[in-house]
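The complex appears here minus one protein chain, its other protein chains still in place.
For subunit A:
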């Protein structure tokens, strides 16, 4: 019943508790379950959609698109002043991230391994992938690699690694669609990457029609959770737990691990225009590397609260937001952070700059717009 390889240390800490009540899992199979699986339940029209938990927000051209719990997708065509629900979303699982490489084409990912695609700027969505299919992709890839290693000329260590990946992949299938995707990034209409729990990572080169596993490509043998994938013309960055930070400089074919000075979780990483790396995560950890990840210096974030989201704004300044809703801004390429004096929202999960310059925050109570005038005034200070 237990997953054979629970990688994180905290999971082992829970083992005792799980064992103590492990019997609970075995009963109740006979429960009448007339409730639809959330994967098959279209997101309902929700009277309080605009006030419910939103987990990410992005731009689709001038439009803003936010995703959140219950398969809730919100759209705004007036730079975040008013929001409405997307017309059709085929699932009701929580959606964790969304990205639009063009104004029309976008992808959203979420729990139960779901990948959704919209070709109309977020109005309607269709399912491209779910956890079961994703597990199949991963297991096929693992089988292929294991097969190659058996007959091929790999050394013993690599053979073991391939065999272990296959075991894990088969475990994935056995677990069912219970792993969330946590990050999505598309470079263009064709090439995209999705990452998630337990190192789950897939890529597509045909706009999501077919997917390949990245689990043997990203050097993440312990299956650390991957929280974010972001990229630009030069590089792709994947951030995850226990100090995991991966980079691809060849358009996502090969990934290398960057050594980081912090062993906690990175919830995100971004690259400034001057090629500076900024990684942020648990307990107010914000670290900067000006030499492509070789050396890092810590930036004082003021409070030991999780930094949940970060973006580079149009004026090259950087905004980081922590889980309590506090906003920090750097106007010196990430050398120092200054807390904005905006009243904190009740929490923060994501942020993006709207086309008119306003800052849009997603959080437990929906979305908040911070006027561009305010951000300008902050800079002058």
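One rule holds in what follows: a contact is a pair of C-beta atoms (placed from the backbone, for glycine too) under 8 Å apart; a residue touches a chain by one contact, two chains touch by 3 or more; residues count from 1.
Keep in mind that, in the parts below, contacts and distances are computed from a predicted model.
Chain not shown in the complex: UniProt lists it as "MMPL family transporter", one of "Nitrate reductase cytochrome c-type subunit (NapB)", "Integral membrane protein", "MMPL family transporter" or "Aldehyde dehydrogenase family protein". Considering the whole complex, the residue from A:60, A:182, A:352 or A:367 that touches the absent chain is A:182. Of the options A:50, A:237, A:323 or A:375, the residue whose C-beta touches the omitted chain is A:323. Contact with the undisplayed chain is limited, among A:58, A:76 or A:112, to A:112. The chain not shown here touches subunit A at positions 1-3, 9-10, 13-14, 17-18, 20-25, 27-28, 30-35, 37-38, 44, 46-48, 53, 55, 69-70, 93-94, 96-97, 111-112, 175-178, 180, 182, 225, 227, 241-242, 263-265, 267, 282-283, 303-306, 308, 323-324, 346-347, 349, 364.
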